[in-house]
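All protein chains but one are shown in place.
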Amino acid sequence: MSTPNIHGIIGYTITPFSANGEQVDLAALGRSIDRLIDSGVHAIAPLGSTGEGAYLSDAEWDQVSEFSIKHVAKRVPTIVSVSDLTTAKAVRRARFAEAHGADVVMVLPASYWKLTEAEILAHYRAIGDSVGVPIMLYNNPATSGTDMSVELILRIFNTVDSVTMVKESTGDIQRMHKLQLLGDGQVPFYNGCNPLALEAFAAGAKGWCTAAPNLIPQLNLALYEAVLANDLNTARALFYRQLPLLDFILKGGLPATIKAGLSMTGLEAGNPRLPVFPLGDAGHSQLQGLLTALR
Amino acid sequence: MSTPNIHGIIGYTITPFSANGEQVDLAALGRSIDRLIDSGVHAIAPLGSTGEGAYLSDAEWDQVSEFSIKHVAKRVPTIVSVSDLTTAKAVRRARFAEAHGADVVMVLPASYWKLTEAEILAHYRAIGDSVGVPIMLYNNPATSGTDMSVELILRIFNTVDSVTMVKESTGDIQRMHKLQLLGDGQVPFYNGCNPLALEAFAAGAKGWCTAAPNLIPQLNLALYEAVLANDLNTARALFYRQLPLLDFILKGGLPATIKAGLSMTGLEAGNPRLPVFPLGDAGHSQLQGLLTALR
Amino acid sequence: MSTPNIHGIIGYTITPFSANGEQVDLAALGRSIDRLIDSGVHAIAPLGSTGEGAYLSDAEWDQVSEFSIKHVAKRVPTIVSVSDLTTAKAVRRARFAEAHGADVVMVLPASYWKLTEAEILAHYRAIGDSVGVPIMLYNNPATSGTDMSVELILRIFNTVDSVTMVKESTGDIQRMHKLQLLGDGQVPFYNGCNPLALEAFAAGAKGWCTAAPNLIPQLNLALYEAVLANDLNTARALFYRQLPLLDFILKGGLPATIKAGLSMTGLEAGNPRLPVFPLGDAGHSQLQGLLTALR
Partner (left out) sequence: MSTPNIHGIIGYTITPFSANGEQVDLAALGRSIDRLIDSGVHAIAPLGSTGEGAYLSDAEWDQVSEFSIKHVAKRVPTIVSVSDLTTAKAVRRARFAEAHGADVVMVLPASYWKLTEAEILAHYRAIGDSVGVPIMLYNNPATSGTDMSVELILRIFNTVDSVTMVKESTGDIQRMHKLQLLGDGQVPFYNGCNPLALEAFAAGAKGWCTAAPNLIPQLNLALYEAVLANDLNTARALFYRQLPLLDFILKGGLPATIKAGLSMTGLEAGNPRLPVFPLGDAGHSQLQGLLTALR
């Protein structure tokens, strides 16, 4: 399997809704994708946590997936999150994404019942057997309820040919160390924890999966470039500069904070779906202050 | 709101699937409901964790909900779990259940993004505003990812009129103590943690929500009756007798173990939906041994 | 080894200090022991957590140990906590206690460095080889930093002849279930978690190790008697009656709250040793209120 060279800043898209929350606003989605690409991100990732993928109906999911891929139009690679609770549904989504031109599919082992290692491996194998595009394995126990050990991740990586990349979002840097050591430096890993951006790059992460470029793309990109330039002092300074905003969007919830931030910059994307609240007044002021300080 | 008197052994139903896993097997579901009622359970609870509610399509969910309520036919109260990721979908399910005759709806604040207390309260209020039947609030952080403090539960209980019962499944007996003390003994609570059955009754739980009556209804009922008879020694002996089985079905996963156990007693209910595996050979032998020892 | 029949309410003593905190006040200690025995407790346990054993110099520890055993004078059994950080020091304490007439020694695997299972087993074996009195193994990760699994506890119980009793203070009732099931009902276990008193007895605990009898002995004893009388309803009512006080002394810290409570009833026992603070004014009022309500 030829894997596209996924690296650098991988920008997560939100899913804009109409004012009443009932329809997806594809025009706004298109504008948000264009902004991200124009700012220089190295890849686009629709339908992740930020994209409220879990809150969409199947029809909506298909609509957003198809539209996003077409709108990116290969300007950069598109990485579509195809996670779903049953293996059958995740396979369906993976096939759909591939059929519509996704370059990579991302798979989180979403669960209701805790899954055994054998069940998780079989889930990845079933998806891998169903598509020809590479899979980015995604570990995020905070949202999936399932924490994959590094040993399990490497077992899947070594067993399922399509799994060629690992996104680690536990926020525990030791996982990346272990991936590097036990994987003999052959396992490309990506950081999904915003406040770990500096250290993940220090530890050798190949990319940073983040919704922050919707709001502060230049700072995100500059951090990556400083790392590429082997300039730790600059990277550290850039990281601490953007850290308050990274902390804010994480703690405030990505859909709510990113949608609010986009609205402040003229891109109306609606609210998150209930039960998730939109950003409140206090949060609005705080976000406005953070954005102003970074301009 | 007049709340039906929910108490005692509340039996959870599985959702049987056809051999290929694609269709719901309503005939088998009917037989499993009849067994539970004939054995003497005090209420029936379809579409809970055991019922793989999270793994069904909306159409399947409706089908199982409608069929279950009709099949119970008021022989005992029916408590339908209507949890869903968005408030809109949970409201829809609650209305559907009510319209088809459910006596109670059970609501777990399922989440992908962590919810704030205000978001959880609003979620319950929205559902409460939409239906006329009582709501059993359900706390189970292991499956929902959201742990509601006793203080929050009481706030919801005191704010949303329809919320008249609490199902606690953390397995932490101190939560029940706190519900009892802070709720001035006015909050009916139910235990959802099988290996806590004895102590929850000791602490004053009004009922035990469990899938175990699919396999060992007499032992479950006898434990409750010993408690009603104020006979702690008998209750303790009955509890320790059934505890190995209760531990087994919890650790092995309820859908897999209950379906396997039903099959051993002549009721074929198919397999759980992937990625959840059916019970393996070793588990089968162990379960057979446990059931034999209890006969 | 003949084990004295340790059961029921096992009362923990505080270690009274002089007003400047520098000397142990043996006269006050004697009075507190007399109170406990006169109230009817079934055993006395000096130098436990409540007794600030960890905060005493070796000379003070010896003084309190010797005095306590002599003062109890076999009216009831004495169980001396002999835990110390090194095996050599714990052995010395165990021998000292035995030489002065202790009926049982209690051993918590105190640690600075996390201990392996082999290290913990060797620690118990070394103490067991050094004394002729029975050992009560004590598991309390909150203070020792070491959590012994039930499997490890049973291994020690089955390997070290002197270890004939288990005190469990994790507050997790499932540990007691496991001790009962895996130990075939042959392992006497004692509860060390005050707010678990009712459920531990329900689950078969042989005794309750508690500092509460310094303040409310009649309620503690009545709970035990209700359990012996197989009267769950009375036990439950008695438990909920005393639970607010049990919660209070646990959360407020046993040395501070028990010493304050003793002072309210005319037994001046000084303050805990710094850095532990004596009970503050708000705590005093709350404790006074709780005690008044229980009189």
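Points worth noting:
Each chain carries a letter (A, B and C) given by its place in the written order, and its residues are counted from 1.
In this section, a contact is a pair of C-beta atoms (placed from the backbone, for glycine too) under 8 Å apart; a residue touches a chain by one contact, two chains touch by 3 or more.
For clarity, every value in this text was computed on a predicted model and none was experimentally measured.
Considering the complete complex, the chain that is not shown touches A, C. Within the full complex, the residue among C:Gly128, C:Pro213, C:Gly253 or C:Gly270 touching the omitted chain is C:Gly253.
Of A:Asp34, A:Asp62, A:Glu117 or A:Glu199, it is A:Glu199 that touches the chain left out of the display. Looking at C:Ile120, C:Leu179 or C:Leu290, the residue that reaches the missing chain in the full complex is C:Ile120.
For the options A:Ala28, A:Val227, A:Leu274 or A:Leu290, the residue in contact with the chain missing from this view is A:Val227. Counting the whole complex, the residues of chain A in touch with the unshown chain are 171, 173-174, 177, 180-181, 195-196, 198-199, 202-204, 227, 230-233, 235-236, 240, 243-244.
Residues 49, 54-55, 85-88, 109, 111-116, 118-120, 122-123, 126, 142-143, 145, 253-255, 272-277 of chain C touch the missing chain (whole complex, contact as defined above).
Just so it is clear, only the chains that are shown with their structure count from here on.
Taken as a graph of touching chains, this assembly forms an open line, each chain in contact only with its neighbours along the path. Over half of the residue numbers found at the chain B and chain C interface occur in both copies, marking it as a same-residue contact.
Comparing mean CA positions across the assembly, the chain most remote from chain B is C. Between chain A and chain C the centroid-to-centroid distance comes to 52 Å (mean Cα coordinates, whole Å). Per-chain Cα centroids separate chain A from chain B by 35 Å.
Between chain B and chain C, the centres computed from C-alpha atoms are 39 Å apart. For chain B, no residue reaches two or more other chains under the stated contact definition.
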